[in-house]
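Here is the structure we will look at.
As you look at this complex, bear in mind that one protein chain is not there, while each of the others sits in place.
Our next item is chain A:
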């Protein structure tokens, strides 16, 4: 074991930049994914087939294929299309695909959004009938029931499973290391590995960093649950 290599300033800097890239990927994709998932979940539970089926198809495809495949398809696949290659310096729609960070964020966002949509849709369906009935009895419209009663409660009840999704996404960002030009935590570890031929030291360091980040996330979600799910906690003596 030669951990002294890990603690050299250059290596530490590499890992630090890796942490920043990983967190950037996580924060962007998870926040956009979460925002998009709210309207999608509402559509997903709609009784109108024309609204719910496209969303179902989207979540079905995204949840049915590995995220690595999605990253490859977007980074290498799209870039090999002749129409994209010919136009991506001119057409604004294609331009971002030249950028590695954008390709990763797009894949991650599409992926996490699909999972979050299904979780939220499940929570919406699970809403206590009594609450909905009471709201209707108060004379609220369908949208008012959704906005004032169902969504706030569903969002809260999704929190525990959503914390898992965010943690899975943190680990999923390691797939960014398969895209060149992106040096996330795993990418930094791979670079140390190929430069110094030290697999154990490099990947143990990366693992430890992920562990610390995961526990920080778990702690933050614990706080959030205490705040927003207090009414579901067993009563303390």
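The rule we apply is simple: a residue touches a chain if its C-beta (ideal position, glycine included) is under 8 Å from a C-beta of that chain, and two chains touch if they have at least 3 such contacts; residues count from 1.
Throughout what follows, contacts and distances are computed from a predicted model.
You can't see one chain of this complex, but its UniProt record names it "Arginine/ornithine transport system substrate-binding protein", from the set "Transmembrane protein", "Amino acid ABC transporter membrane protein 2, PAAT family", "Arginine/ornithine transport system substrate-binding protein" or "Methylene-tetrahydrofolate reductase C terminal".
Residue A:79 is the one among A:28, A:51, A:79 or A:159 that touches the chain not shown. For the chain missing from the display, the contacting residue among A:60, A:197 or A:215 is A:197, taking the whole complex into account. Along chain A, the points of touch with the absent chain fall at residues 76, 79-80, 84-85, 88-89, 98, 100, 178, 180-181, 190-191, 193-195, 197-199.
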